[in-house]
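Inspection log for the structure reproduced underneath, given as structure tokens.
As you look at this complex, bear in mind that one protein chain is not there, while each of the others sits in place.
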Amino acid sequence: MLDQLGNGLLLGIIISVASVALSLLYGVTRIVNFAHGEIIALGAIATLFFSSPIDYRILFLDKFSPLGLNFALSCILAVIVCGLFGGLLELILFRPLRKGNVGNIAVLVVTIGLSIFIRHLYLLFATGKVQNFPLELQRRQTYLFFDMTPRNLKVLIIGILVMILIGLLLTYTKLGKAMRAVRDSEELSSVSGINSDNIILITWISSSMLAGLAGVFQATINDVRWNMGFLILLLIFAGTVLGGIGTSFGAMVGGLIIGILVQVSVGLPFMEGHTEAKNAVALGIMIVILLFRPQGIFGQKERIS
Amino acid sequence: MNSLLISKRFIFTVVITSLSIYLVFLLNPEGALRILINLLTFAGIYGLSAIGLNVHFGWTGLLNFGHASFMGMGAYVTLLLMPHAAGREGEVTTTGLPIIIAVFVGIAAAALFGLLLGLPAIRLRGDYLAIVTIAAAEIFRLLVRDLESITGGVYGIISYTENLQKFRPEFINSLSLSYEFAPSQAWVGIIAWVSIILTLFLLKRLNSSPWGRALRAVREDEDAVRAMGKNAVWLKLQSFMLGAGIAGLSGVLLAFNYGSLETTVFVPLLTFYVWAIMILGGVGSLTGPIFGSIIFWVIISETDRLAYIFFENANGQQLAGFRFLLVGLLIMLLMIFRPSGLLGKKEELLLDVK
Partner (left out) sequence: MSSNLLEVKNLKKSFGGLQAVDIKELKFKKNQLTSIIGPNGAGKTTFFDLISGFQTADSGDIFLNGDDISNSHPYQIARMGMIRTFQLTKVFDRMTVLENLMFSGSSVTNDSFTKSIINTKKQRNYEIELKDKSYEIMEDLNISHMADSYARELSGGQKKLLELARSIINNPDTLLLDEPLAGVNPKLAEDLLGLIQKLASSGISILMVEHNIEAVMKISERIVVLSEGTLIADGSPNEIRNDQNVIEAYLGKDDG
């Protein structure tokens, strides 16, 4: 079981970053974004486009050649692209819906349609095949009591640093406080001079950038697939719900727990020969937790009156 | 005034549906009837499923995104109870229940699964329920895939169609010879549409009954339902069971239509197909899903032509991708611009549900 811990931590950090992003968006806008996974995939696909050598012709209908940029630069650009994409979604889709007083459930269904639409755009116009970043293979090494490649260790460390940064930003900056104010009451914050439209726009951008980063992580550790976001989306939901939807700290921890659970459950005795079902264990745990503690581990019970 | 308005929409819907069927004949100078029968069979099966989903969402306001698993539960239980072959080696089971009993057990199993899945719904708000149902459907799919000794796993189930086809009336065979369509599919299609008629008859009765009224009240405000001394939880569970049972039947029919059952059938995308059909037909409308389903399947089956415009030599993956692209777009655009669909009542729109 212990040998899976390294894998668990890696999956955990991916889910954790993506869960924080989802939770942040939900906290401020009350949107359960089913298209979250597609932004994750965008991060990976954009990185692939920026970084693959220019003679690489599997992508994009063989018509566009990749840019062949430096890998680190490609990752940063990809995250920025995701941020811009999230901002665009807010401006052309979700803001008009909000102004039109469209209810949350209708918006939820819209995000599902959006998710299916974008995902198959990737399939048709980006890549139908499993791809890898242009990075050389590395051998696993042992760190403390888990083993992983040096590159994956770097991913893990960057992930943890990003989480700490997010935590600090949310707690101490004016912007972070404003986000929490909008979450508590949109009306109140518009009265008190906080421009909630801007806050929501910034939330969309930062949530999408985080999702893009999670996609870069996911593709670095594993590979790039057109449906990679959808495959991991349910685990992200599980992480978010486990920690308490709308609480960023909870989502961080919840995501980590889910990632570790998924990988470690492979080693459970009854799971022998059933590795396909490892996600089922995590999802089952999520459902059970929801049954007994709907507000998650760290969420506050909402006051009814 | 009100009823006049609805009947106008109804006429409009019938005209649109007829036009879309006409389109099939227009675009396919050859073999139109075969294509139409294929399309109507799928439309019947998916329409039936959408009718079940409508009980959940349209009547009771339950956000169910695990519909594919109810269909799957019905299909797997029914098939496994009858003579079939399954698994890597195609292990043959020659004994089993008569089809009519197996189907009823399958429907009951789907309803029970609905009850089980409905239990979390007792305490959860709408968006949480969406997450739980989609997660449960995924668990179902993974288990079916993994429990190879029971379900045949990725190798699926085969050799079960005879259980149904041996009852196929002779006239279908003779008609199929002169009009060139697949008789086995036509037989499944006929059963699907008869099931729709029977289900609608049942639901029409329920919709105008005190029970249907109580479900609508639950949809509107659960707290107020409780305050009136009604057990909202039990009403929701009943709704879950009824809709899941209907989905179970449609799952059985889908399995018979495919001829072999693979784990790739009951996936989340199937649920989203059914959602698209329900929204297109009109959330809360009794007959809406039927028309929605026919139009939906005309769109789906004729989009391949569109795909060929973009991709000269489109492969299977690209064709399927193009269909789903349109499904996603359809769901989005309908929800934004015409959330009441073809036949949904504007006054009962679930738009402002928070």
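We call the chains A and B, going by the order they appear; numbering starts again at 1 in every chain.
Rule of thumb we're sticking to: a contact is a pair of C-beta atoms (placed from the backbone, for glycine too) under 8 Å apart; a residue touches a chain by one contact, two chains touch by 3 or more.
Predicted model, so just to flag it, every value in this text is computed and none were measured.
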Identified contact with the non-displayed chain, of B:88, B:125 or B:226: B:226
Contacting the left-out chain in the complete assembly, out of B:212, B:268 or B:321: B:212
Of B:238, B:263 or B:301, the residue in touch with the unshown chain: B:238
Residue ranges of chain B at the interface with the undisplayed chain: 202, 205-206, 209-214, 216-217, 219-221, 223-232, 235, 238, 242, 347-349
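The working rule: only the chains that are shown with their structure count from here on.
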Of all residues in chain A, those that touch chain B in their complex: 32, 97, 101-106, 108-110, 112-121, 123-124, 128, 230, 234, 237-238, 241, 245, 274, 276-277, 279-280, 283-284, 286-287, 290-291, 294
Contact footprint of chain A on chain B as seen in their complex: 63, 65, 119-120, 123-124, 126-128, 130-132, 134-136, 138-139, 142-143, 145-146, 268-269, 272, 275-276, 279, 310-311, 317-318, 321-322, 324-325, 327-333, 335-336, 339, 350-354
